[in-house]
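Only one protein chain is missing; all other protein chains are in place.
What follows is chain A.
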Amino acid sequence: MGFLQNNRFRALLASDNVTGYLFIGPFVLGFLAFTLIPVLASIYFSFSRYDLLSPPVFDGLRNFIAMFSDENFWKSLTVTLHYAFVSVPLRLVFALFVAMLFNRKSKLVGCYRTIYYLPSIIGGSIAVSVMWRRLFMADGAVNSALALIGIKSDTSWIGNPKTAIWTLIILAAWQFGSSMLIFLAGLKQIPGSLYEAAEIDGANAFQKFFKITIPHLTPVIFFNLVMQLINGFTVFTQAFVISGGSGDPMNSTLVYALYLYRKAFEFYDMGYGCAMAWVLVLILAVFTALIFKSSSLWVYYETKED
């Protein structure tokens, strides 16, 4: 009897349904504990007043209504839009340009690629953000370098509300490495015979670029665009470090994620923070949907040819 049960137990253990759940068990547990329950809680908090010390109080749409008249909210939204809409195209153009330069076979190119990729690999580190802050100060190396080519400037780039956001944009553009590698992989997929045929037909470099390279790269451009836009909208660390955690001067570097952080963890307005997070999801969903919708107009898939 015991033997039979043991056998049944073994058979049960060996069934695909059980082993399957044993294997994905860590994910299921983690998903429930660290994603699903937090998401549901976040929805509830976004309709509540909650300071972490006393229990959350249901407050209807108050947080969302408050956002409309919150100057800093609008400021953070404009700053983020400005940042994302300038830094993403800049980064992609750089990335494509450099990828085109590196799309040839040579030992040296491999070496160059490594050097160009270096800033991106270390770019997320605090050391780089802190260094960047120093570079753009009044007596920093950027002003010294400008002085060398005859441009005198003694203003602090990070202290001036007009230029501070640009230090963040330049930092983002500087780290074009991962997009570059994706472009490079895309470029290598384009058959060389296409270019040869175009050359025989007397096409010049511009024609080859716009008629062959760009159309073939559109799926990669699409992918990079979506990924980088999401990255751009959720930028936090660089803005936090370069502005010293405040979003200053005059909130000019108060990106959305930074304002959300400050609301939740400096002012302990957890409800407002959650509401802001959901507005961010909404904004990202709209932009991603727009890119996806428009993709049928400009993204070219080779399978369509057949």
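Note that a contact is a pair of C-beta atoms (placed from the backbone, for glycine too) under 8 Å apart; a residue touches a chain by one contact, two chains touch by 3 or more; residues count from 1.
Please note the rule applied: contacts and distances are computed from a predicted model.
Between the names "Carbohydrate ABC transporter membrane protein 2 (CUT1 family)", "FAD/NAD(P)-binding oxidoreductase", "2Fe-2S iron-sulfur cluster protein" or "Polar amino acid transport system permease protein", the one given in UniProt for the chain missing from this structure view is "Carbohydrate ABC transporter membrane protein 2 (CUT1 family)". From the set A:6, A:207 or A:237, the residue in touch with the chain omitted from the display is A:237, counting the whole complex. Listed residues A:6, A:19 or A:294: the one in touch with the omitted chain is A:19.
One of A:77, A:96 or A:135 touches the chain omitted from the figure, and that residue is A:135. Taking the complete complex into account, A:117 is the one of A:117, A:195 or A:300 that touches the chain left out.
Contact residues of chain A toward the unshown chain are 14, 16-17, 19-24, 26-31, 33-39, 41-42, 45, 52, 98, 101, 108, 112-128, 130-135, 139-142, 144-145, 147-148, 174-175, 177-178, 181-182, 184-185, 223-224, 227, 230-231, 233-234, 236-237, 240-241, 244, 257, 260-261, 264-265, 270, 273-274, 276-278, 280-281, 284.
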